[in-house]
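Structure first, commentary second.
Note that one protein chain is taken out, while the other chains of the complex remain in position.
Let's look at chain A:
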């Protein structure tokens, strides 16, 4: 799929913008603080209806303006589809084919985006929530109902934590409601875990060969998922449910003492091993970057295999962070099939033949010149 056209209104430092893109490589050049990342972020918001940089949507609206609007025209399976995300103090509206979508899960997935920004280099060494977020976002793109179930899980979790706090403070004694919320939580937790297992399987399938090739056949990457219960990844939902039930039963006293839910998908983690060594603790900077890159590249193929179309790739300020060899591996992979947006301060750092067919955009203080 491609983004043909993007229109911004009152978005961050863009008062008004209307640009059309090349269906291959688009290079966005500009000094720091001119709006390169804002432009990339706008495409991201168009896909996910939220930003990867901030949870506060107010920041996306230009200073002293009522609303911000992002409109895009994408092509997907030879069809042109208009998308629109509008953000204001009253909330946000997402329109697909000019029809407002009340449920986020009906909107997300229309435009598939893989973003690679400097913060993604920390996928390996960062805190566990970085990795959980990665799984949730990617899974949500290929399976819209996952987002709904994740939302439901988080709601039950919040209710349950409140109840555990009340039990901890002895404001209530009766544990019937705890049992109800535990059952409800297990229902959603098992569903999430089962889907994450399937996703992990796909991720491994696509990541291992990519990593093998980037490392010139010297490294073997292994991805392990660490759930808070001991269960095999091939287990079905019923099996997962019964494991959770046993574990929650064991932990009940401790959970009340601590006043919070101690197990569940919101506490799971994922670890990367290269040649049987944990990259997070023993890997070099370079190895950690290679792993992050492999995972991101694998995502492109994973989405293609699940959705049937290549996603749009956003490379925000990362090309310069990679050495020549990794850079060319990345550009070779996407050559001719993935619409790509690259932002950089200096184009001289990129040597690759794909650059010849690229369209250049110069960003200066919220305006774009082609």
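As a working rule, a residue touches a chain if its C-beta (ideal position, glycine included) is under 8 Å from a C-beta of that chain, and two chains touch if they have at least 3 such contacts; residues count from 1.
The definition used in the following text is that contacts and distances are computed from a predicted model.
*Asks:* Looking at what's absent rather than what's present, what does UniProt name the missing chain, "Recombination protein RecR", "Cell division protein FtsI (Penicillin-binding protein 3)", "Cytochrome c biogenesis protein" or "NADH-quinone oxidoreductase subunit N"?
*Replies:* Its record in UniProt gives the absent chain the protein name "Recombination protein RecR".
*Asks:* Quick one: say which of A:13, A:62 or A:152 touches the chain that got left out.
*Replies:* A:152
*Asks:* Which listed residue (A:16, A:33 or A:179) would be found touching the missing chain in the intact complex?
*Replies:* A:179
*Asks:* Name, in rising order, the residues on chain A that touch the hidden chain in the full complex.
*Replies:* 103, 105-106, 144-145, 148, 152, 155-156, 158-160, 162-163, 166, 172, 174, 176-177, 179-181, 183-184
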